[in-house]
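What follows is a single structure, written as structure tokens, with notes after it.
Complex shown without one protein chain; remaining protein chains in place.
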Amino acid sequence: MSLLGEHFLSIDQISLDEVEKLFALSDQFLPVANRKMIFRPLEGAVLGSLFFEASTRTRVSFEAAFNRLGGSVCSTTGFTFSSMAKGESIYDTSRVISGYVDILVIRHPDKGSVAEFATATNVPVINGGDGPGEHPTQALLDLYTIRTEFRRLGKSLAGSHILFVGDLKYGRTVHSLIKLLSLYENLHVTLLNPPELTLPGALLDIVSRRGHRVDTCHNLASVDGKVDIIYATRIQKERFSDESIGGYTQDYHVNGNFLSQVGDGHTVLMHPLPRDSAHEANDLSVSLNKDPRLAIFRQTDNGIPIRMALFASILGVDKQVEREFRPVGWWTPRAIGPGDTDFSAI
Amino acid sequence: MSLLGEHFLSIDQISLDEVEKLFALSDQFLPVANRKMIFRPLEGAVLGSLFFEASTRTRVSFEAAFNRLGGSVCSTTGFTFSSMAKGESIYDTSRVISGYVDILVIRHPDKGSVAEFATATNVPVINGGDGPGEHPTQALLDLYTIRTEFRRLGKSLAGSHILFVGDLKYGRTVHSLIKLLSLYENLHVTLLNPPELTLPGALLDIVSRRGHRVDTCHNLASVDGKVDIIYATRIQKERFSDESIGGYTQDYHVNGNFLSQVGDGHTVLMHPLPRDSAHEANDLSVSLNKDPRLAIFRQTDNGIPIRMALFASILGVDKQVEREFRPVGWWTPRAIGPGDTDFSAI
Partner (left out) sequence: MSLLGEHFLSIDQISLDEVEKLFALSDQFLPVANRKMIFRPLEGAVLGSLFFEASTRTRVSFEAAFNRLGGSVCSTTGFTFSSMAKGESIYDTSRVISGYVDILVIRHPDKGSVAEFATATNVPVINGGDGPGEHPTQALLDLYTIRTEFRRLGKSLAGSHILFVGDLKYGRTVHSLIKLLSLYENLHVTLLNPPELTLPGALLDIVSRRGHRVDTCHNLASVDGKVDIIYATRIQKERFSDESIGGYTQDYHVNGNFLSQVGDGHTVLMHPLPRDSAHEANDLSVSLNKDPRLAIFRQTDNGIPIRMALFASILGVDKQVEREFRPVGWWTPRAIGPGDTDFSAI
């Protein structure tokens, strides 16, 4: 399936071949994302950015990616969408806005609502997160990060060992990433989580059926062997009815000790963010901020090339890439810390 | 009167000749509005979009129209306008913002406030709706829709029969459209409304004085003859102190039965939107969504060429149109339903 003119609502709709094409295109966009080159094939196009649920980082990432391609953005946040408050259906809202813009990014707190939006519109809709449903561009940028980190380290995905730690029950980014990963071959996946926050069985089935090795454990000492990737997630205290979470702290607090027990000098540290720095006991520690293995900001940086590639594929401006690049005429950023994207290398 | 450099606050200020010029220009802009061509004479210009009252659809329509002409938009919604909260006058706010932008679109809940804004500024102000006052661009796009639908059907405005149904007392879009229509000749206007929601006498006088035939009735059976246009509006239950509205339902609920009684195969169905799909008994029924006579989305689509034409006329970039068009380089939408604009025909 080509993405041209299509909605992008779920990672289930995209094949391994299409993922690889998108990543190759993202690679081509890196000089634009990193502000070395200009490429503006979408001058005159308009993105409708409808965030019925606030998510500034995701919104700015989509909008900046569209701006980098030369397009303009019409943006709205929250349910200031007055007409919907007056009883307007998603069908009407969607169809009306479709007349104004070329493509829509929609985030909505209700699962399935973005797909409902898509049925009524004649322009492509990208799912920017539909509550407990999907957030497919996050899964793409996560996998793209694993791929670029491995390339840097001379590793390959096949045969690698990936540790997911934290809340694996409610974390939709983990679910989508695991689905994407399972398309590849011969992985070793370890799931480290409190018993109350286990990965849903349906997802476990998908991974196991594909022949990957899956270990499930509830304490750090049980992790078998060194891991190539640690994908950490936040454990929200409010998930627990009592204080039982207190006892797990040492096993799910991703800090220097954690890293030395299951990782080595080339282990890559990822996190979908935000992390709760105010209560970091059940999350990724800020003490690792200067550690070059911390890839969380290279990971968010990757949101731009991935989203550029997605816009370009859907709107069909993915052919003239590179040939039409021209150099940026202004100051561009340099890496300031070990966790930064190395702009000079691009 | 030319629109060049002028405020556009009320449909009263615009002559039949100017309306026709604006519509001819809107026709020229259709290929841009429908994303076939690019025209960017306003690169470098900035629109100030001040929506003191939320109205996402209207705001996005104005902003996308300005973007399509190449301009940038600075937008604000709601009374986050902190300085006005601190006692700043409309005069000061208006004059300050004027120094930053080339043109202003203002929506405000208070009648007359947009005109007050206009007195203090040295840039043109477009009224995006001032509460119970006016919403002149809505009236223009409504009339433009009647014109394009009639052209498609081979009909002419002179001699046509137009039915307004619903709340004709408070509906400002009906008031403005009726004023505009009365500039033309030889119309048959039927007003179908609950007795509590009758068109204001002053407006009735305007239409009658011009020699048009006006029928007023309170039940569907009294409508005399088949109509060319049904312009439906929402009846808000809160307008009634008791439950009396219940009895009217069958007469003001625009559905298949309604359409078959007063219309024929070429009757055009319009509505200013939003319609209340959650309580559709007193509004336009969603059961007509697949009916090609339903023009409500072609009507909202028309907001773009109309607003482009208005911006271009006021800012004086209406001369080089077409000569400077260049083709769009990306995927453009196609009609997906019978109620859609037929892009292939453009």
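As written, the chain order gives the labels A and B, with residue 1 at the start of each chain.
By our rule, a residue touches a chain if its C-beta (ideal position, glycine included) is under 8 Å from a C-beta of that chain, and two chains touch if they have at least 3 such contacts.
Not measured: the values here are computed from a predicted model.
**Student:** Write down which of B:L140, B:L177, B:V268 or B:V317 is the residue touching the left-out chain.
**Tutor:** The single option touching the absent chain is B:V317.
**Student:** Pick out which of A:L183, A:V214, A:L273 or A:V321 touches the chain that's been left out of the picture.
**Tutor:** A:L273
**Student:** Please pick, from B:A54, B:I97, B:L310 or B:V328, the residue that touches the omitted chain in the full complex.
**Tutor:** With B:A54, B:I97, B:L310 or B:V328 as choices, the missing chain is touched by B:I97.
**Student:** Against the chain that's been left off, what residues of subunit A make contact? List them.
**Tutor:** 35, 38, 40, 53-57, 59-61, 63-64, 67-68, 70, 72-73, 75, 77-78, 273-279, 286, 289, 297, 300-301, 303-304, 328-337, 340-341
**Student:** List the residues of subunit B that touch the chain left out of this view.
**Tutor:** 4-5, 41-46, 48, 72, 74-76, 80-84, 86-89, 91-93, 95-102, 121-124, 314-317
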